[in-house]
Every structure is written in structure tokens, then in C-alpha cells.
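Removed from the display is one protein chain of the complex; every other protein chain stays in position.
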Amino acid sequence: MMARNPSWLLTLSAMAILLFMNAPTLVVLIASFSATEYLTIPPQGWTLDWFAEVLSDDGYIRAITTSLILASCATGLSLILGTAASYALHHRMVRGGDAILSLVMAPLVFPAVVIGVALLQYVSLLGLRGHFIILVLAHVLITLPYVVRSALSSLTGLNPQVEEAARVLGADGFTAFRLVTLPLLKPGLVAGGIFSFVTSLDNVPVTIFLLTPRQTTLPVKIFASVEHGVDPSIAAASSLMIAGTAIVLILAQRWVSFSRFF
Amino acid sequence: MRARPAGYGLLTPVLALLIAGFLAPTAIMALLSLRSYSGMQGFGDDWTLANYIFVIGDPYYLLIIGRTLMLGLIVTAACLVLGFPLAIYIQRARPAVQTIAILLVIFPLLCNIVVRSFGWMVLLAPRGLINEALMAAGLIATPLDLMYNLTGVIIGLTQIFLPFMVLLLIPALQNIPPDVEAAAYTLKSSRPRVFLTITMPLATPGIITGSILVFVLSISALVTPRMLGGPTYKVMATQIYDEFMTNLDWPAGAALAFVLTVIALTLIWGANRIAAHFTKGFAA
Partner (left out) sequence: MSSLAIRDLTKRYDDTAVVNTVSLDVAEGEFVSLLGPSGCGKTTILRMIAGLLEPSSGSILIGGEDVTRRPANRRNIGLVFQSYALFPHLTVFENVAFGLRRQGVRGGDLDTRVKEALARVRLDAHADRFPRQLSGGQQQRVALARSIAPRPSILLFDEPLSNLDAQLREEMQIELKRLQAELELTSLFVTHDQHEAMSLSDRICLLAGGDIQQLGTPEEVYFNPANAFVAGFIGSPNKLDGTMRGGQVEIAANVLLSPGTAEGAEGAPVSVTLRQEDIVLDPDAADAPLSGRVSLRIFEGASVQYLVTLDTGLELLARVRSQGPKANLPEGTRVGVSVAPEHVYLAPRVAA
């Protein structure tokens, strides 16, 4: 293209749109440090009290712990199952691979709330409601598409002869996979794993149907708290989630470029 | 070609999970949506379309379905109107600016939807930042109703799904051969004319993919409509939530869920067909 610099009108619109896109997170961050109950711009003084309140609240601590354990279990399981499945699909080891892949990807196109209520009905009928493992498996279901998509694209970029070389050199199938294929898939799996972790951590529409009154995750707790009105401690809890996302993003960039995410 | 048993061994856990945890629940819900139901006796054992007829025939449900689809259309249009200038800007910006801009698009995408909706509540509430600022400036005397209505939900959903649109439009724009636009300019076409006759048509596959994605995500959204629409301003997803969690009328909820699913899947299927058609057209 002819080197055309964006016009001032375009630049200004772009800035405004970027501001619009980041305004809510920005506001949440400011609100969580603001000394007053109601946020004003500029804030009338700063405080860390809201964070202290959240971190000394058993309910929040439990929700944060549950969220992290859930996301870790779901991501771990998703990575193991998803990598195994991708390997079999990539090597066309079974018939009907395309159909299986569509099935794996289906939870991505199904409205999340529908998956949520279908699972609610199902586990209620089976009498399994409230088991943590059900929550983990439901999260595996919704994170699997990200892991599989990432693993499949990494496998496609792999020279198939490299694994053959390992086998000829005396490595059995599993050793060849462990020592050669897996390390080469690592960047793709890290990307898929990060996306899976964030997806699990964020999920409300499926999670909310599967919790018992005693259980909660951080986003569900924030979601429920809002019913009782806006409160700076909610902002503080939200800020913790934003910080978590930012850390994940920074860590992710050390491993993989952003283009891998999409 | 390797031994088949190994392949099945690798796929069995995933298949078991998908069959037991996805296909079975969906199938059972489909079956239950075809059963009669009363709050007293629970599920009947006859087959009936009553739940669907109820959902499609009831003016209240029809209002909600219509409102949801309209919401989807408005949010999609808003994402296109805001997404296009930003995508074009990012495509033309210097590499350093480009990186920062893309980061600013991706960061909200990765941020929790509950958190972002909460941020909008802080901004849009009757005593929220925007109303306070407008009143302080003397522009309005009483707070505007920015929340617990269509306006709030549109603003929230637009912000939440805009990143998807931008990230799909950028590659669509990059796929346009630069020479084509340059050629149009040398033929003395004006800027708006080039945009309408060259840029837009060539970016069509990206526009279609992005629009369908935003539309489907908008009509399926639960969290944002609930938080910014409040308990009374309902869309399909929040109504389904209430049928299951508050009214405990599961068959009606299931029927509504299937109406939503059919709309979403039909659109995605259609979009894939259209995208395939366009890809063929360009390859030829």
C-alpha cells in the first residue's frame, strides 16, 4: 500500500474507541483504590482498605481458592486429554476424525447458558449435583476446544520424520512422544493452556448452574454480590482478577506471541 | 498408518466426556422439553409440543425473543461501526503503535466479563460516574436512565464483543491486495468511494464472520444482560436462567434454550456456507 498515515480524524476515533474498550476495567481499578464509597473523578483520596476487606473475607478467599483449583484441574485435564486426542486425530488413527473434531469444537458454538442448563438437568437427574468433579469435567468440556485447536496447529507444523527418527534410534512410541514430540509442542500447548485457564477462571454461564449454595467461584461471587448493589470491595475483588489476567498475559508473552491466541 | 487400538485409546477419554457430558445432557434436555410438566406432578409421560407452543405463542416470551434478536442486531451494527475505523487505524499505524493498540484490544477481551460489566455499572448507574459528571457540568438536572434498560445492555455487550470484531476485521483488511486500493486511487476515485466500492466488498468474508460471531454471542449472553439489564429487563438467556433457577419450570426453560440453540446454530451453519462461497469466489 502507498504509505498512508492515518488521518487525524481516524486517529482520534481510534483513540476514543480504545478508551471505550478499556474504560470499564480502568474505572474498576480506580474505584478499588478510591477512598469514597461512590467513585468520583478525580477520586477524593486513595486507600487499600477495600483490598484488605476482600482478603480478610473468608467468602472471598474460598471463592478465589475454588476458582484457582478449578481452573488448574480443568486446564491440566484438558491439556492431557486434548493433547492425546489431537495426536490421534492428527495422525488419522481412527475413522471419523472430522466428526470427532466437530464434536470437540461444539461447546464453542453452543450458547453457554444452554450447556449450563442441560448439565444442570442432567446431573440433577443422576443425583450428582454439587460434586466438585462435575464442575471440573464441565470446565474441561468448555476449555477443550482451545487446547485441541492449539495442539492440532502445532502438530501440523511438526516434521513427522522427527518422531520417526526417534523411533528408529531406539525410542518406543511413548518415549519418542515424551522426548521429542512433546517438547516441540510445548509452545502451542502453553498457549492453549493459558487460554484454557483464563476461560475456566472467567466462566459464569456454565458454572453458576452447577454450584451448590455452599460453593462459589470468584466471578460468580462478584456476579451475585452485584445484585445487592455496587460496593467498593467488589471493585477490589475485580481488580484482583484484572491483575491476575495481566500477569497471565505477561507470562504468556514470554512464551508465545499473541498471534497464537487467535 | 499406525495400529488402530492406540488411536481409540487416546481418544476414548475425550469421546467419553463428550458423549456423557455433552451429547447425553443435550439429548435428555431435548426429550424433556417434549414432555408435559406441571409444578405439582413434575414430568408427564406423554409427548407434546406444548412447551414450544407455549414459548412461541406467549406474548411475553415473544417479546423477549424479539427483544433478544433486536439487541443482537444493534450490538452487531455497533461493533461494525466502531470496529471498522479501529481496524483500519491499526492496519495503517506504525508497528510500535500497532502493538500497543492490539494489546489494548486483547486486554479487555481476556478480562473477566463479570468484571467488565461491573465496570459499566460503576459508569452507568444513576449515581454513576457519567451521570455525576453530566450533572456536575450542568448539562442535565436529573440522572439519565443508562442502566437496567436496553441502552445499558447495548453499551455493555458492544464493549464486550468489540474485540472479536476488531481482531477478525484486521486480517480481513490485510488480505486485500494493496495494489487494488492503489489502483482505484490512481483511477481518481475519492476516499469514501474507494472504501465503499473496493475495501468493503473485499473485506466481506471477514465482516460476515465477525458479524455472525458477535450476533450469536450477543443473543446467548447471560452475565451482561443480567448485570446491566437488571432482574426485570430480560433477554432469552436471562429468562432461561430464571426458568431454571427461580420459576423451576424446566421444560419451558428447555424449550426456550432450544429455540436459542437453533437460532445460533442455524446462523453459524449459514455463515460457514457463505464464507465457503466467498473463499471459492476469490480462489477462482
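Remarks
Every chain is named by a letter (A and B) in the order it is written, and numbering of its residues begins at 1.
As a convention for this text, a residue touches a chain if its C-beta (ideal position, glycine included) is under 8 Å from a C-beta of that chain, and two chains touch if they have at least 3 such contacts.
Small disclaimer: the values here were computed from a predicted structure and weren't measured.
Considering the entire complex, the omitted chain makes contact with A. Checked against the full complex, the one of A:Ala71, A:Ala166, A:Val220 or A:Ala252 touching the unshown chain is A:Ala166.
The residue from A:Thr175, A:Thr212 or A:Gln253 that touches the chain not shown here is A:Thr175. The missing chain lies against chain A, touching residues 159, 161-162, 164-172, 175-176, 179-180, 183-184.
FYI, only the chains that are shown with their structure count from here on.
Chain centres here are Cα averages; for chain A and chain B they lie 18 Å apart.
Taken in their complex, chain B has these residues touching chain A: 1-4, 6-8, 10-11, 13-15, 17-18, 21-26, 28-29, 32, 82, 85-86, 88-90, 92-93, 101-108, 110-123, 125, 127-129, 132-133, 159, 162-163, 167, 178, 181-182, 185, 216, 219-220, 222-223, 226-227, 231, 237, 240-241, 244-245, 250, 253-254, 257-258, 260-261, 264-265, 268. Residues 1-2, 4-6, 10-11, 13-14, 17-18, 20-28, 31, 38-41, 81-82, 84-85, 87-89, 91-94, 100, 103-104, 106-107, 109-115, 117-122, 125, 137-138, 140-141, 144, 173, 198, 201-202, 204-205, 208-209, 219-220, 222-223, 226-227, 230, 234-235, 238, 241-242, 245-246, 248-249, 258, 261-262 of chain A touch chain B in their complex.
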